[in-house]
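One protein chain is absent from this view; the other protein chains keep their places.
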Amino acid sequence: MTGVCALSCESLDVWRGDRHLCHNLSFRAAAGQAVRLHGANGAGKTTLIRILAGLSPPESGRVCWNGQPLAKAGEVYRRELAFLGHSNGLKPNLTPTENLTAYSSMMGASPVMPIRDALARLGVAELAHRACGSMSMGQQRRTALARLLLSPARLWLLDEPLTSLDVSGVALLADLIKSHLGRGGLVIFATHQPLDLGSQRVDTVTLGGTA
Amino acid sequence: MTGVCALSCESLDVWRGDRHLCHNLSFRAAAGQAVRLHGANGAGKTTLIRILAGLSPPESGRVCWNGQPLAKAGEVYRRELAFLGHSNGLKPNLTPTENLTAYSSMMGASPVMPIRDALARLGVAELAHRACGSMSMGQQRRTALARLLLSPARLWLLDEPLTSLDVSGVALLADLIKSHLGRGGLVIFATHQPLDLGSQRVDTVTLGGTA
Amino acid sequence: MKSWHEFFTMGGYAVYVWPAYAIAAAVLIVNAWLPGRKLRRLLNDLKRRSQEQ
Amino acid sequence: MMDGVFGALVRRDLQLAYRRRGEMVTPLMFFIMVTALFPLGLNPDPALLRTLAPGVIWVAALLAGVVGLESLFKSDYEDGSLELMVLSPVPLELIALIRVLTHWLITGLPVVILAPLMGMLLAFPASAMGTLLTGLLLGTPVLSLLGAVGAALTVGLRRSGMLLPLLILPLAVPVLIFGARSAAMALAGDDVSGPLYLLGAILALTLTLAPFAIAGGLRVSLEN
Amino acid sequence: MMDGVFGALVRRDLQLAYRRRGEMVTPLMFFIMVTALFPLGLNPDPALLRTLAPGVIWVAALLAGVVGLESLFKSDYEDGSLELMVLSPVPLELIALIRVLTHWLITGLPVVILAPLMGMLLAFPASAMGTLLTGLLLGTPVLSLLGAVGAALTVGLRRSGMLLPLLILPLAVPVLIFGARSAAMALAGDDVSGPLYLLGAILALTLTLAPFAIAGGLRVSLEN
Partner (left out) sequence: MFTWFHKLASPPYFYKFAQYVAPWTGWITLLLLAIGLYGGLWVAPPDYQQGDGFRIIYIHVPSAWMSMSGYAFMAIAAGIGLIWRMKLASAVAAAAAPLGASFAFLALVTGSLWGKPMWGTYWVWDARLTSELILLFLYFGFMALNQAFSEQRTGDRASAILALVGLVNLPIIHYSVDWWNTLHQGPTVFVGTHSDISTSMLIPLLVMIAAFMLYFATFVMRRLQVEILRRERNTAWIKELI
């Protein structure tokens, strides 16, 4: 991982139906930085994360990766991005190993570590050969999180990554985030639960709005 | 709400595939009592809750409502039961009001409070006439929780009720549980997050097992 | 049947009779052979697993 | 009380159907397409078409009924409503029956209504149309009910779309045969009361037994 | 690199299909059953069946292909894989094309292979079988691609059903007509190169344009 990298939002305006979720929102996250999106239910965290990922466009304003608007950065940006949404993106008929193999084949780069090691790190090594559909919610979430370890992406966008994780799972994820930041990565995440990143500084972007 | 009521498990054996999740598990919850199911990811909380609801049978042992096995208690038991699973049970095409109306028509009893009030109590009154599919995850969870207020059921079975709820949502649910217990209800819930029920005593059933 | 020749030609119906018998034999043999093989495999598998524990 | 439940459930199902009114059109389109496609390979000799019409219309109605069935309980399963249905004090048999009947109302009935039009295109004479309609009116609910049994049994499977026809088409054969036969007999000017009574008897039988099979299937599907 | 991606994606899709191999057989079953329904509903006279065979087989092939299509991207959308596909550096067009082609390989191709057998059951003469096969080989991929465009456009809509048939049917009908026509012409002993060339041209056109439409549809579906 070389070179500086940064994600910046410039005066974003976000609407959902008749609700004005963000008004002139600007922020910037650079290498080694963690940003937490904060806000009540319905504040617009998920919406914002999807805009940051380039899945949907904002009403006005722009999102830039290394100074380039997302639309232009295109493939370059997607190569740097690891996204974890509300849903896990696992095929219930495939095993974790198969799911992650398929993921890494779409990544356009070879996986950073062997899939088996990634699963072991997340504590689901013994499930490697069972269909994902027959795993518990937490086990599925852990499998989805293993993607972060495979991808060389520098930017992690995590939407409520703690959902269904038990206490040890939460601690594990905090570790992963810290070491990613230590390696010069960027993490933007939304969560309602407290996530203790120790001494790591976390910027908070608060989205207004009520439930 | 009159009469004593109690749910008891007698020497349950639960298997999932080749995993032995509960071995000879027995516990009892009576009116006014809260039971928390505790265990790591994959320990078997969801499986157990579904067995308690009568959705699937245990390998051996039995679950009794007021001393009667579930299979016999049948409709009587279902009348006393409010169940909230991993999924919300909301039709994305219907509005919260429509969803809850349909629910209360299946309840076999008239709702305890007007639907509008229940939605207001959960803080989603203003969404009453929007399609559930266009609400945020937390808003959907709140709508699903509003069912608890409509139903006269004495037994609440909640599987990770805190998922996607923000801080105020968690406090709200704690309040609801406390007042339900105060009225002589029973609550059995599984959650990984701490849920502060104040002075209320909470029994914990710990399920063994690793991730 | 009067002769082996007659037996094999089946009075001109050999192309229908013998395939019918052949397919029947094949199906019956496969059905007889599969469960034994499955049983052996399963037993081996279970033995291996019980030794691992 | 049961009365209120009945009405409320029917209302909800119709409401849902209205919200997704687009999906209701699919079976209808299918029906039209299948009926329209047949004469293509044939010479458009009306006398020939006429004799084929009963079979074509019945097969088309059967296929149109099957195509939309997969989703009958699927969304309930996926969004968790099915658990609520199973855990409600109202008998699951009743809930399931209502669901099937509303499904028939919004997919089967339009097909029946459109049948005379398609019959006309196939040169089917107006004199026999009554039998065709009666037959469809008796037969398509049976198809819906049988289909619902299959849908209930496969709802927990991840990709049931394909399994479903395999399960229900063999069961649907008698309906198809009696239905098509009655229309063909009407065409020939014979007495059609026999097959129509039989269709009615099958309808009565299915109407009483299928709800239990459907409810059983739904319960089993949730066990997993 | 693209090579490896291609292989890996095809492998995943085939793997997925293999996991559900039971269900791979089912389009075939479906095809067989639909073809079998027609003689049941109609008159089992071989001479008549023969003339109907092109229409029957084409309709059955269309149905077998379409029944599973709705879910082509639906499950990806629902389990979140679609987001991963869109956000991957590999062009979405390629991913989508692979998905459609593997879908065709496991549902369309077996149907084509089985078609001669079903043709035989319908007393379709061996002399015209070549045309039937060529037509199906050219036509079924088009149907898969068109279906995928519709599936992609409607995957995110909760009120999807409406659009899918409306979008797809007008496009699919020419394929069906040319296909069934060519087989019917072969049956009559006419020269069939005209309709077959047309089918080939339609296939070439769809194969180049559809991936873009599919990818566009998927992106739009996720925007919401």
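By letter and in written order, the chains are A, B, C, D and E; residue numbering begins at 1 in each of them.
In this section, a residue touches a chain if its C-beta (ideal position, glycine included) is under 8 Å from a C-beta of that chain, and two chains touch if they have at least 3 such contacts.
Every value quoted in this text rests on a predicted model; they were computed, and no experiment measured them.
Annotation: of A:Ser87, A:Ser134, A:Ser168 or A:Gln200, A:Ser134 touches the absent chain (contact as defined above). Residue positions on chain D in contact with the hidden chain: 146, 149-150, 153-154, 156-157, 163, 166-167, 169-171, 173-174, 177-178, 181, 202, 205, 209, 213, 216-217, 220-221, 223-224, in rising order. Where chain E meets the missing chain, the touching residues are 22, 26, 29, 33, 36, 39-40, 43-46, 49, 120-121, 123. One chain of the complex is left out; on chain B, the residues touching it are 15-18, 20.
FYI, only the chains that are shown with their structure count from here on.
Averaging Cα coordinates per chain places chain A and chain C 57 Å apart.
Across the assembly, chain B contributes residues 86, 92-93, 131 that each touch 2 or more other chains. Shared interface positions of chain D, i.e. residues touching 2 or more other chains, are given as 19-20, 78, 158-159. By the touch rule above, chain A contacts chain D in their complex via residues 92-93, 133. By the touch criterion stated above, chain E contacts chain D in their complex at residues 20, 22-23, 26-27, 29-30, 33-34, 37-38, 40-43, 48, 51-56, 58-59, 63, 66-68, 70-71, 75, 78, 158-166, 169, 173, 176-177, 180-181, 183-184, 187. Every residue of chain B that touches chain D in the complex is listed here, in rising order: 53-57, 75, 78-79, 81, 83, 85-94, 98, 101-103, 105-109, 131.
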